[in-house]
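A single protein chain has been removed from this complex, and every other one stays in its place.
Chain nomenclature is as follows: A, B, C, D, E, F, G, H and I, assigned in order of appearance, with residue numbering initiated at 1 for each chain independently.
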Amino acid sequence: MPQTNPFHSLVPRKLTDSELARSIRLNIEAELDAINLYAAHLDATDNEEAKAILRHVMDEEREHAALFWQLIARLDPEQAQHDREASQKYRLITTGASHEEVEAVSEGGAEAAEVELPKRLTVGSLRK
Amino acid sequence: MPQTNPFHSLVPRKLTDSELARSIRLNIEAELDAINLYAAHLDATDNEEAKAILRHVMDEEREHAALFWQLIARLDPEQAQHDREASQKYRLITTGASHEEVEAVSEGGAEAAEVELPKRLTVGSLRK
Amino acid sequence: MPQTNPFHSLVPRKLTDSELARSIRLNIEAELDAINLYAAHLDATDNEEAKAILRHVMDEEREHAALFWQLIARLDPEQAQHDREASQKYRLITTGASHEEVEAVSEGGAEAAEVELPKRLTVGSLRK
Amino acid sequence: MPQTNPFHSLVPRKLTDSELARSIRLNIEAELDAINLYAAHLDATDNEEAKAILRHVMDEEREHAALFWQLIARLDPEQAQHDREASQKYRLITTGASHEEVEAVSEGGAEAAEVELPKRLTVGSLRK
Amino acid sequence: MPQTNPFHSLVPRKLTDSELARSIRLNIEAELDAINLYAAHLDATDNEEAKAILRHVMDEEREHAALFWQLIARLDPEQAQHDREASQKYRLITTGASHEEVEAVSEGGAEAAEVELPKRLTVGSLRK
Amino acid sequence: MPQTNPFHSLVPRKLTDSELARSIRLNIEAELDAINLYAAHLDATDNEEAKAILRHVMDEEREHAALFWQLIARLDPEQAQHDREASQKYRLITTGASHEEVEAVSEGGAEAAEVELPKRLTVGSLRK
Amino acid sequence: MPQTNPFHSLVPRKLTDSELARSIRLNIEAELDAINLYAAHLDATDNEEAKAILRHVMDEEREHAALFWQLIARLDPEQAQHDREASQKYRLITTGASHEEVEAVSEGGAEAAEVELPKRLTVGSLRK
Amino acid sequence: MPQTNPFHSLVPRKLTDSELARSIRLNIEAELDAINLYAAHLDATDNEEAKAILRHVMDEEREHAALFWQLIARLDPEQAQHDREASQKYRLITTGASHEEVEAVSEGGAEAAEVELPKRLTVGSLRK
Amino acid sequence: MPQTNPFHSLVPRKLTDSELARSIRLNIEAELDAINLYAAHLDATDNEEAKAILRHVMDEEREHAALFWQLIARLDPEQAQHDREASQKYRLITTGASHEEVEAVSEGGAEAAEVELPKRLTVGSLRK
Partner (left out) sequence: MPQTNPFHSLVPRKLTDSELARSIRLNIEAELDAINLYAAHLDATDNEEAKAILRHVMDEEREHAALFWQLIARLDPEQAQHDREASQKYRLITTGASHEEVEAVSEGGAEAAEVELPKRLTVGSLRK
C-alpha cells in the first residue's frame, strides 16, 4: 500500500562535488524519460494541435539532455574522455572490430580523436 | 524484487480524445516533477556553472507546463472554465469568504470573469 | 518485496518558501492524477449513479487544480510570467511559427499579453 | 530503472459490477491519500495564503471521500450493513467488550441498528 | 533496481494527533486494497474451499474498514460532519441537483441530517 | 513519474490451480503487511481508543493469516509437509544441530511428526 | 523517475522485540514471493534442467517460510494461538458454519485444539 | 503489497524505429543509474579491493553511456543536431547570455558548429 | 496511489530460451535481495533464536544463488566464459593492471583459464 511522501524534496545539506554529478546524471534520466513519454504520445495521436505542442516541447527536452550532458562532461572529466572516443569506437564496433581494437582507441586513438574534435574541447578550456 | 520493463512505451493503439487529455495531464505532472527536481538541486549546490544551467532548463520546464496547461484547456473546456474562475475564487478563499460565496463565482462570477479575461478566450476561438 | 511505510507523512520541520512551492506542485500532480483516474472510470462504466458522482467529484478536482495553479503563480512569479505568455505562444506554435518567433513573446509579446489580460494580474496586486 | 508508462489509463473494456466497486474503493484510497498529503503540508507551513487554500481543498476531499463511501454502500450492500453496525461495535471495542460481544452486534444488534438509522436506509430505497 | 528495505517499520517517535489521523487513513486504504484483492480472486476462481475462506476474510475486512472509518470520525470531526451530510448530498447529486443545491446541505441540510441520524451521533457523545 | 492505474484489478481469466495458490500466498503477504502496519502504529501512539481498535483489528488479521496458511496447506501439499516438520527443525537449528541433522527430519522425522500431529491431518482428510 | 538507493540496507539501530517480529513477517513475505516467482517459472518452461533446479530451490523456500512461521509463533504468542485454532476454524468455515460458531473456537475450541496438537506445543515449551 | 512480476521482459513484438530509440534512451538511463550507484559506493568505502573493482566497472559504464549516446544520435538526428550545438550554448548560458542569444545558436551558430566539428559528422556519413 | 495487482504471476505463454535465461537472472536477483535482507536483520538483533534461524536460512539462499548461477552458465555460455576469466581479471585489476592487460585475458588468458579450471567445465560437458 504505497502512498505519497509529502516531503520528498527537502534539501538535507549542500551536495559534495561527487553528489552534484550524481544529481545531474539523474536529471539527464528525467529528460530522457520525458522525451520517451512525449515521443510515445506523438506516435499515438493524430490531433494536430497536440502534435505541434508535443513536438515543440520534446525538441527542447532534447536540448536540455544535451546541455546536462555538457555539464556532466565538466563535472566528470573521465566521462568527457569517453565522449571524445565514442564516435570512433562506435564506428569500430558496428563494422565488426574486435574488443581489443576497440579498447586501443583509449590510447593512441584518443589523441587522434582530440585532433579531430578540437573545438569540442573549448568546454575543457573554460575550466582554466 | 522489481525490475526494468524493457518495453514500457510501446504504442498499443491510437488514443481517444479523453485518453489524449489524460496523457497531457500526465505530461504536466512530468514537467512539475522536473521543476521540483531542478529547484531542489539549485537549493543544494553553490556550483555556479551548474546553477546557471539548472536555472535555464528549469525556466523552460515552467514554459512547458504552461503550454501543456493551455493544451488541456483546449481538450477539456470544463477545465478552461475553472481556470477562468480560479483567480477570483482564490481571492475569496484567501480573504475568508464562505464556501457558498466561493461557489457563487461559477454562475454570475463566471460571466464577469469572461468579461475580464476576453483575450484569454482566443484559445477557445481557435477551435472553430 | 516493497512494503507499506507506516510513517510516511511525518512532518520533519517547517518548509522553506522554495520547499512549499515544491509541495504545491506535487499537489497539482495529485489532483491531475485524480482527474485522470475518475475520467478513466467514467469512460469504463454505464452505471448512471456512479457516473453522476464521478462527474461531480471530478469537476471539483479540476477546480482544485486551478486553485493550486493560482497558488503556484503566487509562490513562483516566473511561472506566473510564463502563464501570461502561454496563450500567445500556444497560438504561434500551433500555427507553425519558428522557435525564435515563439521566444520573442517573452519580451515585447509579454507586454502585449499584460495588456490583454489585465484582470488576471489582480493576483499579483494582492501581494502588496 | 523504473520509467513512466505513457499509456497507463487506457480503457480496456467496460467494467463488471464487481470491478466498478473495486474502482470506487480505489478512488476512496486516492481521496484519503490526498487528505493526508494536504494535512501534512498544513502542519509544515505558516504561509497563510497557502494554508487557506489547503484547508479549502482538503475539506472538499473529505466530502469526496464521504460521497464515494456512500456509493460503495450502494454497490456493496454487505459494506453498508457493516457501516450500520460499526458505531455500536466501535463503542463496545473501546469500552473493553469481548470479541463475542462485538460479533453479537451482527445479529440482534443489526436489527436494532436498522431501527436506529432509518433515514440512512433511504440510500437503499433509491435502488428500486 | 528497487530493493527491499529491511527496516521499513521502525518507530521514529510518538505521533501527533494529526499524524495519528493520517496513519488511520492509511489503514483504511490498506483495508480497501485487501477487499479489492480478495474480491478479484473470488471472481477468478471456482474452487469452493478457497471461495469460502476468501468470502469469510473479505467480510471481516469490510468490518475493519467501517471501524477505522468510525475512528477517523472521532479523530477528525470535520470528516464526521461530511459523513452526516453525505447521504443527502448523494441523493441530490444522483437526481440532478445543481452544485449550489448540494452545497446548501452543509448549513440547514446538516441540521436536518442530524435529526435524521440521531443514533449515529452516539459516537460523538462518547467524546464528552 | 508513476501514476495510478485505474484498472489494476480486472479479472483476465479463471486461475489455474497453481495460479490460485500463488494468489493465496500473495494474500498472506497482504495480511502480514497489515499486521506490521498496525503493530507499528500501536507502538507509536498513546491514544487509548485508537489502540483498542488497532488491537482488535490486528488480532483478526492474525487469524486471517492463519486461515490463508491453512488454505495454502490444502492447495500445496508440499508446503503442508514442511509445516509438519518445521517445529522439530526449528528446535534443532536453535539448539545448534548441523545442517544434515536438520535435513534428516524430512525422512524418518517426518514420519514421527505425522504420528505426533494426527489431528492436524484432518485437513488433508477433508479433501476426499 | 525512480532510481536505485545505494544505501537501502544500512542498520540504523538494534531492533525492539516488536520491530524484530515485524522484520520476520517481512521475511515470510519475501519467501512467499520467491515461491510464487519460481512456481510461475516452472509453469512457463519445459527445460528439464531448469525445472529440476527450480523445484529443488522452491522446495527449500517452502521450508524457510515454515521456519520463519515458527519463529513468529515464538515472537508473537497471539499468532501462535491463532495457528492452533486455524485448522478447526478452517473446517467450520468451509462447511458453512456461521461467524459465531467460528468465533466460538477461540474459547473452548482452543482447549480442544491444544489436546489435538500436543506435540506442536513443544515450541512453546522451549520458551521456559 | 507489490510483488515480483515473473514475466517482465517478454518480447511482445518487433520494435518500430521510434520505439527502438525509446529503448536506447532507457538504456542510457540504466547506465547513468549504475554510474551513480557505483560512485556512491566508492564514496562510502575505504576497502581498496572493492574500490579498484568499482572504479574499473564504473569506467566501462561511462563508455557504455557514451556509446548509447552515439547510437541515439544515429536514430534521432534532431538529438544529434542539439549535441552539436550544446557546447556553444553551454558556454553562452554559463557566461550570462540571454535566452535569445542562446536560441540564435540553432541557426547560424549551428552552421558554425558543423564547421567546427567535422569529424564528429562521420557518424552521420556512416548511414549512407 | 499504487495498489496490489491481484494477478501478477499469470503465465502468458511458454518462455523462449532467451526469456528463460532472463527469468533465471531475475531469480538470482531475488536470492541476493533475500541475503541482503537477512544479513541486515542479523546485524540488527541480539535475539539468539532469531539469529540462529536467520543464519540457517541465509546460508541456503547463498546456495540457491550459486545454483542459479550455474544454471545461467548453462543457458548463457558467454557468461560461463566470463566466469572462467573473472578470477584472473580480478587479480589483475586489484593489483593495478591496465585496461588492456585485463582485456588480454579474454584471448590467451582464457585458454590458460580453461586449463586451470578443468573440472568446472564438467558443467559444459553435461550438455552433450
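Definition applied: contacts are C-beta pairs under 8 Å (C-beta built on N, C-alpha and C of every residue); 3 or more make two chains touch, one makes a residue touch a chain.
It should be emphasised that the depicted structure is a prediction, and the values quoted were computed from it without experimental measurement.
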Inset, instruction - Check the options H:Ala40, H:Leu92 or H:Val105 and report the residue that touches the missing chain. - result: H:Ala40
Legend entry - For chain G, residues in touch with the removed chain: 1-11, 48-49, 52-53, 56, 59
Inset, instruction - Spell out, residue by residue, where the missing chain touches chain A. - result: 2, 4-5, 8-9, 11-13, 15-16, 19, 22-23, 26, 30, 90, 93-94, 96, 99, 102
Legend entry - Contact set of chain I toward the excluded chain (per top definition): 1-2, 16, 18, 21-22, 25-26, 28-29, 32-33, 35-36, 39-40, 43, 59, 62-63, 65-67, 69-71, 76, 78-79, 82-83, 85-87, 89-91, 93-94, 113, 116-120, 122-123, 126
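In this section, only the chains that are shown with their structure count from here on.
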Inset, instruction - Between chain C and chain H, tell me the centre distance in angstrom, where each centre is the average of that chain's C-alpha atoms. - result: 31
Legend entry - Junction residues of chain I - those touching two or more other chains: 1-9, 11-13, 15, 23, 26, 30, 33, 36-37, 40-41, 44, 49, 53, 56, 99
